[in-house]
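Structure below; questions to follow.
One chain of protein is taken out of this complex; the other chains stay put.
Each chain carries a letter (A and B) given by its place in the written order, and its residues are counted from 1.
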Amino acid sequence: MIRKLFDKIANNAVPAVFIIISAFAIPLSGYSASYLVQELLTRIGRNSFLILSLLIPIMAGMGLNFGMVLGAMAGQIGLLFICDWGIVGIPGMVLACLIGTPIAIVLGIFCGYIMNRAKGREMVTGYILGFFINGVYQMTVLYLMGWIIPITSPTLLLSRGYGVRNAVSLLGIRGILDNLIPTIITGTKDAGQFLSINGAKSFMMIQLPFIEGSIRVPLATLIVIALFCVFIMWFRRTKLGQDMRAIGQSQSVADSAGIPVNRTRIIAIVISTVLACYGQIIYLQNMGTLNTYNSHDQAGMFSIAALLIGGASVSRATIANVFAGVILFHLMFIVAPVAGKNLIGDAQIGEYFRVFVSYGIIAIALVLHAWRRNREREAARRSLRGNKGGE
Amino acid sequence: MIKRFIQNAGWPRIIIALFLLALFIAAPFVGVRVDTSLSNTLVRFGMNGVMVLAMIPMVQAGCGLNFGLPLGIIAGLLGATLSIEWNTEILAWLSGLGTQYKISWLNDIFVTAWREPLGFASAIIIAIPIAAILGWFYGKLLNRVKGDEMMIATYVGFSSVSFMCIAWLLLPYKHPTMVWGYAGKGLRTTISVEGYWLHVLSDSLALNIKTDDIHLYIPTGMLIFFAVMAVLVWIFMRTKTGTAMTAVGSNPEFARASGVNVDRMRTISVMLSTILGAIGIIVYEQSFGFIQLYMGPFYMALPAVASILLGGASVNKAGILNVIVGTFLFQGILTMTPSVINSYLQTDMSEVIRLIVSNGMILYALTRKVRAGR
Partner (left out) sequence: MSENNTPLLRLDHIGKEFYGNRVLSDISFDINAGEIIGLVGENGAGKSTLLNILFGMPVISSTGGHEGALFVDGKKVNFTSPNQALAQGIGMVHQEFSLIPGFTATENILLNREVLNGSSLSYLFSDRVSTLNREEMNARASAAINTLGVNINPDMIVSEMPVGYKQFIEIAREIDRKNTRLLFLDEPTAVLAESEAEILITALKKLARSGIAIVFISHRLSEVKELCSRILVLRDGKLITDQPAESLSARQIASLMVGRESEKKVDLQKLPEEPEDIESENASDSLTQQKKKKKIRPALKVEHLWVDMPGETVRDVSFEVMKGEIFGIGGLAGHGKLGIPNGIMGLYPAGGRVRLFGRSLTLNKPRKALGRKMAFVSEDRRGVGLLLDEPLDWNITFTAMQTQGRFLLGIPYIFQMRNEHAMRKEARKYIDSLNIKCTGPSQLAGELSGGNQQKVCLAKAFVLRPNILLICEPTRGIDIGAKSLVLDTLKEYNRENGTTIIITSSELEELRSVCNRVAIVDEGKIAGILPASSPAEDFGMLMMGQTHQEEGEESA
């Protein structure tokens, strides 16, 4: 009984702590509500897809997919190509996805294969694999592109004639999905002012009485994310999803029931990698610039931290965890530096604080998971004891 | 015979060793001096050796590769910065001792001749207890999460580094060479150790031959220090405790059935690893010349882990020879690739090669089939 209560608290402790931190930090930051809502909406649109890509490997018992950066790299390669070819707008994004997909599939198969060889330590393997593929990626982008791989645009290439510049502008697709269905929420009293500035262009405008200023809603992105959530819900109900759940709980039982364990695990990683590829493309279309050598680096860490902050664990994660995580994590991201500055007079501290929280939360989640697993193993053993063992 | 050798060494190691050999052979043809390269390799070997040595206790005790090395490094950084902060006080206290006991020559030594070595020693002496305490907690933590040590170690390292980022800003350091000039508080990102203990090991007994034909620099003192540390670890692993530790790593059930306290051995191994990491970073800094704070120690575990694996260690077996061979190979490649390949291709590929070699090596070790029976 007490243990159940304890477990319940432990399961939700992380989101609770973050709500409390935010409750203190938001007033300290002095941001207006509409500013925060605007920022959060943007970030939900930007990050949710990446985080959602983590769900399927968790379902298959492979833990947090630190190898998702592989997908992010595949997406970036797709983007580099469309930039070179000068294809803009939605066609550009679609093409980037089309180019990224086969690369992500190949990387995913490779990743799945490696993880099958390192069962029981998928996470650390995926993590190191991320670095390893990062090396290969850098080699490709920095040396092969423009030399063997045909990239010609001088805006992309370094002055030496090969290798891609550190920062690539994605103006052609910047915000293209976010603004596909332009939507604005404005306060009733600000509506007139907004229209007078922007003109009565083809905006979908929603007027709400209690809003101050105006909020842009990345509606199309949100629709894509919603569709993707539907996909995940559907996927959970398929045979493949059921098999993954079975494997996630017991590989040996699943194997003896005839489920192809290794193959299914590879499929889980491939799906995750491909989705991470799309997620990164969506992320970058919002950012508008690609840091060729760094953008993917943090994608994995921040996504994983956000998911965990949303209350997920290494072995269990839901769609609700994703959105709770995105909101709480980014709320802290937005307010921490300013709160830190206002509190201690140093923005740097808030900056470091949020980095610390990201890493710390992953560390705590991993510890809790391992601890609980070892405890459950012990409990399972104890349950084997006969009736006599009580005293 | 050759087959057996290849099997024992593993393909990746042989390829990398051959690659390094090829680099040394190619060096003269692209105008890179072999002797300077060799000197550089030796310097880097000495700088990194102790940190690689820090892998041994944990690997031997079955705690896996110490991705949490940054924790030890933090202890070392605290020792280093505190030794500078309190440098004057420490020396004054020591010479005070000299005055008190009326040993005037002692005074001279402390104030002048041995100033730098004493500063260095004080850094290590301050760092060791900090590392021991941190290592004790870290060891207790790892005992509770058996089976997941490596991933957790990684994130314990990361979170402690980012926690210290805040601490470096807030801790009440005062020494003018270390804090930001304009604010008067908060430590700088890099702190020079010049005037304190720059090159105390590297330059002592160093062999510096600079003629027209030969440019050779051997940091004898640093190499001797590494050798002493290596011998200490070697001796420790042969003590009763060290033997028990090895047995714990080899088969914890056997060790338990033989009356060994498995968790205690693991904790001791983690403490030792952390202490060696702390000493390692101080050795590194005295040669490098700077203390790198903030995100500096972030990725420092990976090269050390890769080095020992490159030297032939596995996830649960490592020896001194692995450290020596591995550090030499790894640092050799790091020194040679920029110079040789840059001269050839006119670009700096060293970063990419470092990423691929080090992480490829770790991946190789992680995916090797765990031996049957466990």
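FYI, a contact is a pair of C-beta atoms (placed from the backbone, for glycine too) under 8 Å apart; a residue touches a chain by one contact, two chains touch by 3 or more.
In this text, all values refer to a predicted model and were calculated from it rather than measured experimentally.
When the full complex is taken into account, the listed residue touching the unshown chain is A:Q249, out of A:N12, A:Q249 or A:N294.
Contacts to the hidden chain, counted on subunit B, fall at residues 235, 238-240, 243-244, 246-247, 250-251, 253-254, 256-261, 317, 371-374. Interface residues of subunit A facing the missing partner chain: 234, 237-240, 242-243, 245-246, 249-250, 252-254, 256-259, 381-382, 384-389, 391.
Throughout what follows, only the chains that are shown with their structure count from here on.
Inter-chain centre distance (subunit A to subunit B, centres taken as mean C-alpha positions): 34 Å. Every residue of subunit B that touches subunit A in the complex is listed here, in rising order: 67, 141, 144-148, 150-152, 154-156, 158-159, 161-163, 165-166, 169-170, 186, 302, 346-347, 349, 351-356, 358-360, 362-363, 366-367, 369. Residues of subunit A that touch subunit B in their complex: 114, 117-118, 120-121, 123-125, 127-129, 131-132, 134-136, 138-139, 142-143, 160, 163, 346, 348-349, 352-353, 355-356, 358-360, 362-363, 366-367, 369-371, 373-374.
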